[in-house]
Every structure is written in structure tokens, then in C-alpha cells.
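A protein chain is absent from this complex, but the other protein chains hold their places.
Every chain is named by a letter (A and B) in the order it is written, and numbering of its residues begins at 1.
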Amino acid sequence: MPRSSLRARLVGLLADWSLALPLIAVAGVMLVTPMLAMIVASVTTDDGTFTLDNWTKTYRALSAQRAVLNTLGLAATVATIALVVGAPLSWVVSRLTRLNRAMHIGILNVATNFSGIGLGFAYVATLGAFGMVTLLMRRVGLEASPPPQASFWGLVMAYEYSNVPLFVLLSLPAMSLLRDEWWEAAQTAAATRLQFWRHIGWPILRPFLLADWLLIFTWSAGMYGVPVALEGDRPAAFRLVTVEMYRSLFGSLFGERRMPVFAVSLMALAILSLLAYRGITRSGNRWLT
Amino acid sequence: MSTIAIQNVSKRFGDKLALDGVSLDVKSGEMIALLGSSGCGKTTLLRAIAGLTPPNDGRILFDDRDVTHLPTRRRPIGMVFQGYSLFPNMTVRQNIAFPLKVRGQDARAIGRRVDELLALIGLAAHADHHPNQLSGGQQQRTALARALAPDPAVLLLDEPLSALDAVVRLHLRDEIRRIQQAIRTTALLVTHDQSEALAVADRVVVMRAGRIEQVAAPNVLYDKPTSGFSAGFIGQRNALDLPVLDGRVRLCGTSVPAPAVDTARALVFLRPEDVHRMDAGAGRRARVEARIFEGRTTRFYLKVEDEEGALDLKADWPSRDVEGLATGDTVHVGIDPRDVHVFPAATRATP
Partner (left out) sequence: MADLTSQAFAAVEAPLAPSRRLGRWRAAMPRGGLFAALLLAAAVLYILVPMLAVLLYSVATRWTANILPDGYTLAHWADGFADARFRTVLGRSLGLAVATAVLDILLVAPACYWQRVRNPRIRPILELLAAIPFAVPIAVIAFGLLQVSGQIVPALQGTPWLLLPAHMAVAFSFVYWSIDASMAAAGVVGLTEAARTCGAGLGATIFRVIVPNVGPGLASGAILAFGVSFNEIALVQILAGDRFETVPLYTLNLLKSTDADFNVLAVMTAVSFAITLLLSAGVVFLNRSVVDKRRAKA
């Protein structure tokens, strides 16, 4: 009796998970094992003993410290600009009429997907030495040339291309939370637009916009395709963690253990970010039932 | 408190005419109910007075001051919305204080005024709660207090009771009327519920298709409707389609003059409480088809044997007088010709 009921329970358990098992298996293996492997690799030597040497060696190098600071600085700048430009844009799009809105969302969608290598090329074609906009600017008389692609501002511009639209798309649902009725009620209470945004609009949106800032920050820190395309073979250029990872594999850097260390660093940043994100959105929802 | 003069106001949305040359004069301290079904323009008119949807034509004046194109925030109004529209990030106290804060009043004066209003609406115990912690009735009372905080010349209410359930609705309806009468603010309330309009207003404005059908005090509207539409909309009357002979209409043994009717048939209205029960031998015979108990009165669906044929009539009688009367029984009924309202046929629109 006990044996058959145990078997029945196991069969029941299997049935409960059955249709989900293939997905869990594939996603689990392809996503979780590399993470674990990276963590292990970052704290072991070649013969498998536990060590923290990899971490100390990597971060003792000035280039690594530079890379981390640059990455954080770049990501923060990109996220902030995305917020400042993207939030008003998101609000405008959320208030468009149906057809108009769908069209604009489509365009934004395209921009977010265009964040890979293709963007690198388009960037050169537009703002490179002989790019379209560069030529236009010279024609019009503006002698200032766009920032070179491997510099801080060049990278910021390239990142913003897909990150501003991404911010807009991420924050659109939050914009829907802001009911038009509140603006009408504020008007009947004699508030100006500024007073509305200061007392009602911004306090309500703030947590969601900050959460989205965090998402863009994390996403930018981990971006790979664009920076590698723009500066992959120029070691002296603006160092970034993901590009360092690329170099450690395809270039000539000492100690292959740098790569797992960087990888785990990025993972740690991401996990911290995710926890902060959860906390912020939960507090943002507290007034909205 | 302001008078409101609405002069020939029109509003168009695309190719739909929402308001068609509406004119109305509201006295200071008066409570007006704008009554009608959806699409009649009552909400559009209210929003035009609020400045949220300015009119295409016509003028709106508060006490002889032209406010037609004045931005909402500069109008001396307070408004209560159907969905309460309380600011979710503020407490009850902060919501009520908002119109005063925005006008730059000093904190102590604001504090006193807010306490005064909290006492008025009876929510002092919930002063530091957020809207999502309050019930519907409590939220609406807070919205009312917020609207009244700056002592507005005009109070506007856009279907304030529609979102509440039945018991709370009645209670709050009386509250609103009580407060308005105490403060003597000029007030306009939009509703589609005719019993609500009759209960709270000094005068009722019946609207249809962007125009005003009739403006009258509730009892006048109830007793003397001036059009088929008003008659059909207010109260739950018997609506009958009867032939006109020699300028008169015959009903239940009486003859009623039909002076304004030039069509062959007439629309005749009779209230259920005006169908009287008579002794056997008098009046007309009628069979009870159904009875519905409604508390103080019971409604009877009768088939009356009249001259022209069978007539379907609703009658409301006090419940305690009709305990023995059941479906299938026979009664005798009669009417007073003065209780019958006659209109030309085809003026009745489905309300």
C-alpha cells in the first residue's frame, strides 16, 4: 500500500510538471549552467582549487578598474539621458490617438531592435567621417564634427539610439496609470500644469521612472554588440567591461581568468539591480491598490 | 454665490452636435439637476461650465462676468467627478487641502479649514488615510470636501452617485443636498436617475439630444409635464396610444379634452397612483394579471375592459389595502380626468 501510493504521488508530481519540463530543461541548462560555471571559474585556479587570486589580480590592474568605472559612468549617463528625453516622449506617445500611437510605437520598436551591429554601421554612415549628418553639418556651416565613435560621447550617442526608445516603451504602461481625470480635478482645484506635475504627476510616476532608469542602467552596462563594433580593436579607447571580456578571448590579454571575474561582476550588478527594481515597483504600487 | 447665465451655448464634436443653442439662467444658491439619458448633452454642458470642454458658440457668465473661454483653474468652481478622482498619492487631509495649497494660503489657515470640512463630512477619523483605504462613499465625501474647500461660487457634480451602491447612494444623496442648502452654493448636478433629480434639486432641467426639453421645479415636472418626452421620462407612468374624436380622448368611462392635439391619435399619460379602485358597479371591470410587492405600495398589472377594447394599466395601491387581492381576481377601476395628460402622438422618444 505505501509503495503504490508513493508511486502514485510521483506520477502525479510528474504530470503536474509535464508540459513545462522541456522548457525548464532547455532554459535551465542554457541559462543557469553558464552562470554557475562563471562563478566557479572566477574563484578557482586551473587545477580546480578555490582561490580569490583571480579577483585580486584582475582588479589590481588599472585597466580593469578603469573599465569598471567607465562602464558604470557610461551606463549612468546613458540611463539619465534616456530618462530625461524618454519620459516626456513616453507621456506624449501615451496620449496620442489610437492610430497615431500605434505608428509611433512601431517606430520605437524598430529602434530598440536596431541595437546591434547594424546600428554600428548605420552610425558610421550617419555620423562618421563621411556620414550624412556630418556632411550636412559642414554644408550648413557648423564646423563642429560629431564625436568620434570610440569616445565617451560617441558611445553615449550610439547607446541612446536604442535606449531612449527602449525607455519610452518600458515606461508607457506607467503613463497609463496617470489618469486624465486627475488633471481635470487638479484644474478645478485651480492648479497650474506645473503644480499638477509637482504635487501629483511626478510623485506618482517617480518610482516607475526610477525603476526604468535602473533597467536601462543595467542593460547598458551589459551591452556587447555596439561597443565591440565601435571600438573592439582599439585597446587604448574608452575601456568597457564587456569589451574587455571580448578582448580577453580574442585578443592578447594575460590570464584567461579575467573574463569570468568580469562576468560575475556584471552578474552581481544585475542581481543587485533586480532586487532594487522589485523594491521600487512595490513601493510605487502602494497607493494604486 | 454666483448666478450662472448660459446663453445660446453650442458644442460640436466632429460631426456630432452635443449641445444645440442651450440657454439657461441659474439663480444664486440654487441646486439644478441636469437630467437626461446618455448622449443628451448634460455632461457636456457641465464640462463647458467647468471650462474643461469650452463651447464653440455662445456665452457663459458667472454673475455677469464672461467666463466662456476662461481656463478652468481661474474659475471660482469646485467639481466632484463620477470616479471621485482623488489624488492617490495624498491622504484625505492632503486632498482636501490641495485647492488651498495651490492658491498659496498659509498653512495654519489651511489646517483650520480642512478640520472644519472633515467635521462637515464626518471623516475626521480617516484624515490620514489614502484613498485606496477608503470605501466608495468615503471617497466621494472626500471629493466633495475637496470641491468645497476654496468656498467656490459654483459647485459642479458630474454623476457623483453613479459609482456607489444603492444604500450608500441614498444616504449620500441626502448629505449632498443638506450640505448644499446649508452653505447655499450655486450647484449643478448631472444625473440620469430621475428620482435622484427630483429628490435633490430646486429645479430640474430635462435634456434631450443637446436641447432643453423642460425646466421646472420637481413637483411641477412630476404633475405637469409639458412634453411627451418629459412625461415619459419622469415617474413611471402608464403610456397609452388612444384615438382622438372631436378633440377629446375617452378613457375608462371619462372624456378628456385634447386641445393641443392635431393628430388622429394621442399619447396619453396616467400615473399608476391615479388609477383608483372603485366599488363593484362603478368604473370599469379589470382583471389582475400580475402583482408586484414594492414595500409601501403594491403594483398591479391590470387588463381593463374599456370601450375601445382591452387596456393594459399599471396601478399602485397601498399594500395594506390590497392584501387579499390576488392574480386572476376582478376589480373595478376609475380615473379623474384631471390626472390625465394628453400629447400629440409621435412626440415620445424612448428615454
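Structural remarks
Keep in mind that, in the parts below, contacts are C-beta pairs under 8 Å (C-beta built on N, C-alpha and C of every residue); 3 or more make two chains touch, one makes a residue touch a chain.
Because the structure is predicted, anything quoted here is derived from the model rather than measured.
Residue in contact with the omitted chain (choice from A:Ala61, A:Ala76 or A:Ala122): A:Ala122. Here one chain is not drawn; of A:Thr80, A:Ser176 or A:Ser283, the residue touching it is A:Ser176. One of A:Ala64, A:Met223, A:Ala237 or A:Ile280 touches the chain omitted from the figure, and that residue is A:Met223.
The chain that is not drawn here is touched, among residues B:Ser28, B:Gln105, B:Ser162 or B:Ser195, by B:Ser162. Mapped onto chain A, contacts with the missing chain fall at residues 15-20, 22-24, 26-35, 37-38, 41, 88-89, 91-98, 100-102, 104-111, 113-126, 130-133, 135-136, 139, 161, 164-165, 172-173, 176-181, 184, 215, 218-219, 221-225, 228-229, 232-233, 242, 245-246, 249, 259-260, 263, 266-267, 270-271, 273-274.
By definition in this document, only the chains that are shown with their structure count from here on.
Spacing of chain A relative to chain B, judged by their CA centroids, is 56 angstrom.
Those residues of chain A whose C-beta lies close enough to touch chain B in the complex are 179, 181-182, 184-192, 195, 199-200, 203-204, 287-289. Interface of chain B with chain A (complex): residues 50-52, 71-75, 77-79, 81, 83, 85-90, 98-99, 101-103, 130-132, 143, 146-147, 149-150, 156.
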